[in-house]
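Working notes, beginning with the structure itself.
Here the complex is missing a single protein chain, while all its other protein chains stay put.
Chain lettering (A, B and C) follows the sequence in which the chains are written, and residue indices restart at 1 in each chain.
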Amino acid sequence: MAADLSRRIVAEALGTAMLVAAVVGSGIMADRLTDDVAVALLGNTLPTGAMLVVLITILGPISGAHFNPAVTLVFALKREIGANAALAYLLAQVAGGLAGTFLAHAMFEQPILQIAETARTGSGQWLAEAVATFGLVFTILTGLRFRPDAIPWLVGLYITAAYWFTASTSFANPAVAIARAFSNTFAGIRPVDLPGFILAEFVGALLAMILAGWLLAEPIRQMKAAE
Amino acid sequence: MAADLSRRIVAEALGTAMLVAAVVGSGIMADRLTDDVAVALLGNTLPTGAMLVVLITILGPISGAHFNPAVTLVFALKREIGANAALAYLLAQVAGGLAGTFLAHAMFEQPILQIAETARTGSGQWLAEAVATFGLVFTILTGLRFRPDAIPWLVGLYITAAYWFTASTSFANPAVAIARAFSNTFAGIRPVDLPGFILAEFVGALLAMILAGWLLAEPIRQMKAAE
Amino acid sequence: MAADLSRRIVAEALGTAMLVAAVVGSGIMADRLTDDVAVALLGNTLPTGAMLVVLITILGPISGAHFNPAVTLVFALKREIGANAALAYLLAQVAGGLAGTFLAHAMFEQPILQIAETARTGSGQWLAEAVATFGLVFTILTGLRFRPDAIPWLVGLYITAAYWFTASTSFANPAVAIARAFSNTFAGIRPVDLPGFILAEFVGALLAMILAGWLLAEPIRQMKAAE
Partner (left out) sequence: MAADLSRRIVAEALGTAMLVAAVVGSGIMADRLTDDVAVALLGNTLPTGAMLVVLITILGPISGAHFNPAVTLVFALKREIGANAALAYLLAQVAGGLAGTFLAHAMFEQPILQIAETARTGSGQWLAEAVATFGLVFTILTGLRFRPDAIPWLVGLYITAAYWFTASTSFANPAVAIARAFSNTFAGIRPVDLPGFILAEFVGALLAMILAGWLLAEPIRQMKAAE
């Protein structure tokens, strides 16, 4: 990354804000326009996936485009980002996420401050969040090895899929989860359900780091006579 | 840009006409085929995003593929286009946009001349238009720095997202807004609401230019010991 | 093109067959599954656009991936394909298109031979077909100049848009139109309406050839002091 830390922090905050505004805003829009929840989820999925491709492409060269504490943690454990910078990223992500929620509410002329009442809890939801975040981090780590230029598309497409195949609609991001706890709309989550989601997300991220570490350990070595 | 001014002007007019024909025409089609407004918006979003990718790819090398007075203004302020050419672009965009509206009406056998009656006003709408255009111009300016070949996809995907996450469905373009004022269909906007939209769009564009200017100021410098 | 004529002919027939099978088959599927015509059109649009990207990518290097007599005519007029080969292409496209219709019917256990009864006529429809084919050929000719590697995506995205913004849902292809006349399903067109469609398609193709010819006449020349 070629930018100084202040610009990287701004990029993380701005990116997370735009991402959450897209998630929450499109949820409000979709929910208003239809009674068919699957149509609403389509109207929530497409903007989220599209926005991820855009944001990672344009902000990746500045900050790495984490927008996600689970991703920042993995890079910190891999010593690709220092502890102080990681902490600054984390704060920027949470602050940016909250700003994104407030911005979405302001655009749709809703109360700026809300507390979500949508229950999202139970073993199925937690497993789903772990799977969702496992897949996200695994996609990022393997993608960075083989096709770093494709990361924006890979992440956008992965989340597009994960919105549908995980029972939790794939938050997969502690900062976004916190931001969504402050929106009592389509994308909301009760604050009391946050700890389970966030814990599951970190567990999934760490499992992906372990598996990807093994799988990519010697990818360069030519296969000899294994067959 | 390698083309002479006459060809550039024709490219701007043609591109804006095709873009508006896609926006207005798909709105009419979608509105006719369904009673579910979210499904209709999907049927309006996909053609718009797809058309933007196509038009920017094929006309970008000729005119830069602005199709948008807010974009042209930013490039004029950055002195990447002269004042006379910028004015010619502006006129071509407005004229092309109107032609696109008329063409859509003709294809769907509607009265060619219409005045929209759809109210789009209020602080939420204006904020949404400022956000939408901020994001568009910010995407263009940062994308041009890091991945100029990806600009068609970035713009197409950004607008795909913005149709859903902004309360105004993201006009983000004064020429397109004017053209849509002459269509009393799904995509229409009352002429009396135009000034608020256009002002918000220019404000958003200028804010994006300022922020991108700061963020990209020294992106090449190697980060030293910031961490 | 590196293949001999027999392989090129087979590629044209196979590609047109797969394209028509996708158009007609997804129309039947969508029509069976929903009463919302806009949802059905979405279920018809996505497969068509996706299939075009695939077929043009994998068969383009063999035959040029015309799959369309209007495209073949334009390349014949530009002397990029000889008259005999063009005629062989045309026959392969029509035969392949018919095979695609029959294949779709067989898969969905419908009568193989059908005659469409869906009326598609009138000035709006004809204008729409001319616009649709103009846009298609203009996209191909300008795309070939500036981004030949992007042609599969450009055509797939353009048709995705044109299904929605043209009143005729963009046949834009005389061979496909003929094939669709033999399917009394979602994608059908009455045989009596074929001449109007086909004539409009060729008119649109020729207009695109003329405009693209002028617009691309001197794209390399550096702009001097035009501003």
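Assume a contact is a pair of C-beta atoms (placed from the backbone, for glycine too) under 8 Å apart; a residue touches a chain by one contact, two chains touch by 3 or more.
These numbers come from a predicted model, not from an experiment.
For the omitted chain, the shown partners it touches in the full complex are A, C. Touching the chain that is not shown, out of A:Gly96, A:Gly135, A:Pro152 or A:Gly196: A:Gly135 (per the contact rule at the top). In the full complex, subunit A touches the hidden chain at residues 36-39, 41-42, 45, 49, 122-124, 127-128, 131, 135, 138-139, 142-143, 145-147, 150, 153-154, 157-158, 160-168, 211, 214-215, 218-223, 226-227. On the side of subunit C, touch with the chain left out of the figure occurs at residues 1-5, 7-8, 10-11, 14, 18, 21-26, 29-30, 33-36, 39-40, 42-44, 46-48, 50-51, 53-54, 57-62, 81-82, 84-85, 103-104, 106-109, 156.
Here, only the chains that are shown with their structure count from here on.
Centrality by C-alpha centroid: the chain sitting nearest the overall protein C-alpha mean is B. Chain centres here are Cα means. That of subunit A falls 28 Å from that of subunit B. In terms of their C-alpha centroids, the spacing between subunit A and subunit C amounts to 39 Å.
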